[in-house]
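One chain of protein is taken out of this complex; the other chains stay put.
Let's look at chain A:
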Amino acid sequence: MDIQDQIFDNVHDQLSRRNFLGQSSVGLGAIALASLLNPSSASATSLFGGTSPGENPAVGKPHFPPKVKRVIYLFQSGAPSQLDLFDYKPKLETMWGQDLPESVRKGQRLTGMTAGQSRFPLAASTFKFAQYGPDRMWMSELLPHTARIAGDLTFIRSMNTEAINHDPAVTFFQTGSQQAGRPSFGSWVSYGLGSDNQNMPAFVVLLSKGRDGDQPLYAKLWSNGFLPSVHQGVVFRSGPDPVYYLNNPPGIDRPSRRRMLDYLTKLHQEQYKQVLDPEINSRMAQYEMAYRMQTSVPETLDISKEPDYIFDMYGPDSRKPGTFAANCLLARKLVEKDVKFVQLYHQGWDQHGNLPNDIRIQAKSVDQASAALVMDLKQRGLLDDTLVIWGGEFGRGPYSQGKLTRENYGRDHHPRAFSVWMAGAGVKKGMVYGQTDDFGYNVVNQPVHVHDFQATVLHLLGVDHEKLTFKSQGRRYRLTDVHGKVVKPLLA
């Protein structure tokens, strides 16, 4: 039986008619009724098991034995240009300056930024490409460190999405819908599988500071949506105070905090008996989790004992809190402690103009640390059951936005074809999956839609994407909505 139905029956049993009328007289019935009528509030349960109030969400069971136990998603916000990093297109060189043929564009809608252009002159990448690793993967000179780990990577060159602007596209990748309000990928995983580490949340978010004027990121991207709020992504920052409001205020010590929580729990339990609102359980679980995190977080994130050669491996930025490199190091520390889903966002890939210069700076800020993270996980034996994902919300087009010169050009958003790489458990090392046309504009072979990608990652986690559902407002939702196919050839 469905968990939500169980809860509903539970509520139903306890709210006998006599009780209900009695409580109505003091006004509480109205609140109870409200919670009854609002099925979106469910208790702090994971998909496969219930939990008693005040406990960490029960740890769930995968549908089949998982290959991946943890995910680190290095989200490259702003959309990296696959044509300057991964997808080598010599044709753009021979057709440099000519218009993108209409037979290739096929009426693809454009953003307001280039829709008014009278010409769409093709811009070849100014960067050198070469093939790396045993499987001879194409990569540009912008990613010398990533090139080193080519043998550990799995490339999807045929990603495609539906959105053409940042906010809907990131939201689509993270929640399966372009409109806000659905649970984030990490929240679904937290809901489905729970947390192995009872002292840490299953879903942690790391934001790395981008450059000024970047596309913004919103808390909705790591929101639990209609799932119980324990599954919300918890934002960790680098530095002495990683989680906002986690430390006790001045003058409150740990024992008095404990006493306060114990009294609060009693009150909450009273309230739950009256109201039966499962969100109260969520709230209690959160308080207890926060209490445990007061000690577990500083311990987990303590990088003072990291040797110099580790910092050197991640690059000089790794010593500066809040940088991508520092967050990659934190991500490793989190998965070492079995945090299920670490979502890292790095801003600054939105090169509409001045691309050759800007993308060089941007690539430099992520290249070494991304590669170091994969190597570091591998040395520790973590890459065996951790999946690292690297990619943005869409790609960039082959024609120049603005004036095209031999030295300078810009690229506008492009949803029909872009590249994402993965490294780690369950996927074929050294595989390049999918193919784009000579312009890098259309996928010609083995397309992978965002929903397919989500289905595949869930599959690796041992979850059938069609079975991980939650009923809200009268219908069942899933991360992949009504779409998505597991990309089986990618599986190792």
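By our rule, a residue touches a chain if its C-beta (ideal position, glycine included) is under 8 Å from a C-beta of that chain, and two chains touch if they have at least 3 such contacts; residues count from 1.
We take it that contacts and distances are computed from a predicted model.
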{"item": "Absent chain [UniProt protein name; select from \"Nucleotide-binding universal stress protein, UspA family\", \"Probable glycine dehydrogenase (decarboxylating) subunit 2\", \"OmpA/MotB domain protein\" or \"Mono/diheme cytochrome c family protein/putative membrane protein\"]", "value": "\"Mono/diheme cytochrome c family protein/putative membrane protein\""}
{"item": "Which of A:R148, A:R182 or A:R283 contacts the chain that the document leaves out", "value": "A:R148"}
{"item": "Omitted-chain contact residue, chosen from A:T111, A:N247, A:Q435 or A:T469", "value": "A:Q435"}
{"item": "Where the unshown chain meets chain A, residue by residue", "value": "48, 59, 61-66, 88, 90, 93, 128-132, 134-136, 138-139, 141, 144-145, 147-148, 196-199, 307, 309, 312-313, 337-338, 368, 371-372, 375, 378-381, 384, 428-433, 435, 445-446, 462, 488-489, 491-492"}
